[in-house]
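All remarks here apply to the structure that follows.
A single protein chain has been omitted from the complex, and every remaining protein chain is retained in its original position.
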Amino acid sequence: MTNTTSLSKNAAPATHAESHFDRKGLVQMILLGLLLLLPVAAYFLGHTYYVNLASRVTIIAMAAVGLNLAIGYGGMVSFGHAAYFGLGGYVAGISAYHAFDMTPFMSWPFSVPGSDSLLVVWLAAVVLCALLALAIGAISLRTTGVYFIMITLAFAQMIYYFANSWPTYGGQDGLPIYIRNTLPLVDSSDALTYFLICFTGLVLAMAITSRLMKSRFGAALTMARLNDVRLATAGVSPYPIRLVAFVISAAITGLAGALYADLNGFVSPSMLSWHFSGELMVIVILGGVGRLYGPLAGAVLFVMMETFLGGITEYWQLFLGLVLLGVVLFAKHGVMGWLAGSERNE
Amino acid sequence: MSEAVLSLQNLHKRFGALQATNDVSLDLKQGEIHALIGPNGAGKSTLIGQIAGSLRPDEGRVYLAGTDITTMSIAERARLGLGRSFQVSSLAEPLSVMRNVMMGVQALQSHSFRFWKPVARDHHLLDPAYAALERMQLSHRAWTPVFELSHGERRQVEVACALALKPRALLLDEPMAGLGPEGSAKLTELLEALKLEVPILLIEHDMEAVFRLADRISVLVSGSVIAHGDSHAIKQDPRVREAYLGDADA
Partner (left out) sequence: MSVTLLIEQLLNGVQLGTMLFLMASGLTLVFGVMGLINLAHGSFYMVGAYATAAVTASTGSFLIGLAAGMTAAALVGALVELLIIRRLYHRPHLDQVLATFALILIFSEGTRWLFGSSPLWLSPPSWLTGFVTLPGETRYPIYRLMLIGVGVAIAIGLYLLISRTRLGMRIRAGESDREMIGALGVNIAKLYTVVFALGAALAGLAGALVGALQSVQVGMGEPVLILAFVVIVIGGIGSIKGALFGALLVGIVDTLGRVYLPLFFQTFMPPSEATGVGSSLAAMLIYILMAVILAFKPKGLFAAND
């Protein structure tokens, strides 16, 4: 067999995904288009509230994109992603606190000042969340199944209780961010600008996930999820593949956490709570696990239920519970499965 | 012994009171099929585990092409050129045949921490995988999801996956299991052609296939190799007849 003939012969034929392009692509474009256009319209009609609501949807979707990489694509059911979301948030909060106070974050062995630059905050959030996930993942990924679920939960609780009882940064009261951290050239305190920043972040996170899953790394991660014995037999150790995916997943969720703290001007241990870990999982599952647009669909649905159902009854989580139970028991492919047809791999 | 591609030296493995592997030494030479047979419970699976890397022997060494692989992980052994197939099909069902076979090619070329280039257009992966499939006469099924394949085709894919590693030695665990006469004949033919390229350690219950394919046969009973020789010698060996007497699989 020569290479010239193989060029045309061996390439992957159009997959199911492509033949479904019409419906799936349309649903995805509408979803993303509405998310972009509605806040812009709201802004020019003077409804800043809805712009901020859209930012909230976007950020939570981004956090869920991170978790989806672990659960949906990697098969690692992390019940502790609030740890990274919260850590990202605390990075933004603590950095702003020291910048505002003009006190150093650290004075020994070398001086680390606070910073009100979003770029610095984001970089620090991503790096610190990656390091935390490296430590937690290295221990947790030695186990599988229920152990993994419980251990990731337990480690997140550890961070939660730590934040609760560490008095320097507000303990259980949390930490306010008086002035939103800044970017060069643009005014991050403007609601629409900040939404567009978040939107860019979400699109980038989704693009990275998509590209990643098509690469050699993605092929190995997919195999690790489906059949790790096959992966090892093919010569690739599953553990480092999973660990790296876990770290990337945590970094994305952590970046979302930093954006969230700056959106609200506030960070508290509730960002670290196990309820939030659970809600992120719920969002991933509601949207459709292991689907690129699933987290976005799930986040839209979740925040809409929270906002509109929560406006009608303070017991809205009762209905969230019922919906979730229904989805888990009867509608396995989530909103995106229902809207865009079911298929997942390849 | 010097030309042995795969060599087991004095392996021992014990589970509590059970001596599952008892001083087993075996080798596999270039260009041959060496069959390992034995009644159920003889310790074949335990032995395979020690060769493939899912179990560590209590004593003894395993060498692949002169390298001591006794303490290596499954993945390290695979990269060194130990290809294997499983008794129960272990392919990733929802993925295409190609995606299953490509994984071995990928492992062989470099580490898998390459995040950017899509595999679906990567001819450094596609071409060798395709070649391995052609070798097993299965290239027409390259883009079919595994769950749509017949049982016999899965067996062929398993071997193709192993071939993608450009193996120095193949370890095939009951490849004929569950195949009808037709599938069995086809696979026998394919393996016969294959052995010239890569030697095969064949663990098999199908005696007809064993006697047709194997250059040498070792008989494992209660964790020990009780007989060794070509098919003629094994057929005549009284100890083998005794071990198999009343055994339904024989």
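For clarity, chains are labelled A and B in written order, and residue numbers in each chain start from 1.
Following the convention adopted for this analysis, a contact is a pair of C-beta atoms (placed from the backbone, for glycine too) under 8 Å apart; a residue touches a chain by one contact, two chains touch by 3 or more.
Source: prediction; values computed, not measured.
Asks: For the unseen chain, which displayed partners does it touch in the full complex?
Replies: A
Asks: Which of A:I177, A:M281 or A:V335 sits in contact with the chain that's absent?
Replies: The missing chain is touched by A:M281.
Asks: Out of A:L38, A:L123, A:A154 or A:L183, which touches the unshown chain?
Replies: Counting the whole complex, the residue in contact with the absent chain is A:A154.
Asks: Take the complete complex as the reference. Which residues in chain A touch the chain that isn't displayed?
Replies: Against the left-out chain, chain A lists 71, 77, 79, 139, 142-143, 145-147, 149-151, 153-155, 157-158, 161-162, 164-168, 274, 278, 281-282, 285, 289, 315-318, 320-322, 324-325, 328-329.
The criterion applied here is as follows: only the chains that are shown with their structure count from here on.
Asks: Under the stated contact criterion, what part of chain A meets chain B in this complex?
Replies: Against chain B, the touching part of chain A is residues 1, 3, 6-7, 9-13, 211-212, 214-220, 222-223, 226-227, 229-238, 240-241, 244, 344-346.
Asks: In the complex of these two chains, what residues of chain B are touching chain A?
Replies: Within the complex, chain B touches chain A at residues 52, 73-76, 78-79, 84, 86, 90-96, 98-100, 102-104, 106-108, 112-123, 125-127, 129-131, 134, 142-143, 145, 161, 164-165.
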